[in-house]
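Quick one: the structure is below, questions incoming.
One protein chain is absent from this view; the other protein chains keep their places.
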Amino acid sequence: MTITLDEIKTVDEAPAEKAMKKTIIVFSGEMDRVLAAFVLANAAAAMDDEVTMFFTFWGLNVLRKDHPPHPRKTLLQKMFGRMMPRGPEHLTLSHLNFAGMGPVLMKKAMRDAHVLSLQDLIDSAREQGVKFIACTMSMDVMGIKAEELVDGVEFAGAAAYLGEADEANVNLFI
Amino acid sequence: MTITLDEIKTVDEAPAEKAMKKTIIVFSGEMDRVLAAFVLANAAAAMDDEVTMFFTFWGLNVLRKDHPPHPRKTLLQKMFGRMMPRGPEHLTLSHLNFAGMGPVLMKKAMRDAHVLSLQDLIDSAREQGVKFIACTMSMDVMGIKAEELVDGVEFAGAAAYLGEADEANVNLFI
Partner (left out) sequence: MTITLDEIKTVDEAPAEKAMKKTIIVFSGEMDRVLAAFVLANAAAAMDDEVTMFFTFWGLNVLRKDHPPHPRKTLLQKMFGRMMPRGPEHLTLSHLNFAGMGPVLMKKAMRDAHVLSLQDLIDSAREQGVKFIACTMSMDVMGIKAEELVDGVEFAGAAAYLGEADEANVNLFI
């Protein structure tokens, strides 16, 4: 069977079309880095890209409920739980934190510049269908239980992340 | 129309040739991370890759003039402006900073090892045609005005970055 040039073009273009997926590993729990992650996730989703965010280590704190239930934990897990921020309102800055004044000023500067707050960006990402995956290994180590995280989060490990990354054309570690 | 194997090879190899573009998000304003970004950018440009660097958040400080004009700012914008370093000579280290002694020692160690200084690496990147984009959203939040940044910088947002990243085969967040 001989084929036409048009048929070849179709075959060639198919991978490019499928590759418009993005993954972001949210490792850091610092407000500024988390903001960058969600600005990128929202921008990509607005361009109709599929987006998967994989929350691991300190990044898990973004997904923590402000007033979670109290699951059974070891003493060490309780310590980690208490020392880490619960949810986007409590994150600190990587620079100029000044014992908590930095985030307050950053939030005001964002309002002044008419930029969405982190919570708004998170809500917008979810509305746009961005997939949130919580890293189960980090949860085990830090003693974070599924019921302490906000609803609508999937639970998976590094292999699942790699599966998503293999389908994506942009993969960032933040 | 039938085609030859040679014609198909040309079609197949074209995407690979086009994909030799790199993007680097310079989020951090720490001297060591910025150095890594510019070493990679220069190396890629030397290999004839197209390179786009997207400066956002603290990374914008790399592009600030040492003696900028004084545009009108709110009190909060003035605070951010004063507390953040102006240009590559004033960046701090992420480790071993020792209240500013670390960067001095690092610069000396770089000279001893015959490694280009950060300023030289920046100049070399520009000479090699590396594209610098300043993130307009971060500029708005931090109150950094276009005239405070060095010449030859483009201004754009996250969507523009994603457009560049879609054309690249290596995308790093530093």
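So that you can tell them apart, the chains are marked A and B in the order they are listed, and the count of residues begins at 1 in each.
Note that in this section a residue touches a chain if its C-beta (ideal position, glycine included) is under 8 Å from a C-beta of that chain, and two chains touch if they have at least 3 such contacts.
Predicted model, so just to flag it, every value in this text is computed and none were measured.
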Full-complex contact with the absent chain, from A:E89, A:E127, A:D140 or A:E154: A:D140
Residue touching the undisplayed chain, where the options are B:A44, B:L118 or B:A158: B:A44
For chain A, the residues touching the chain missing from this view: 1-3, 7-8, 11-12, 15, 25, 27, 29, 56-58, 74, 76-77, 79-80, 83-84, 137, 140-143, 157-159, 161-162, 165-166, 171-173
Those residues of chain B which, in the complete complex, touch the missing chain: 2-5, 8-9, 12, 16, 20, 22, 32-33, 35-36, 39-40, 42-44, 46-47, 49, 94-96, 105-106, 108-110, 112-115, 169-174
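Note that in this section only the chains that are shown with their structure count from here on.
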Distance from the mean Cα position of chain B to that of chain A, given in whole angstrom: 23
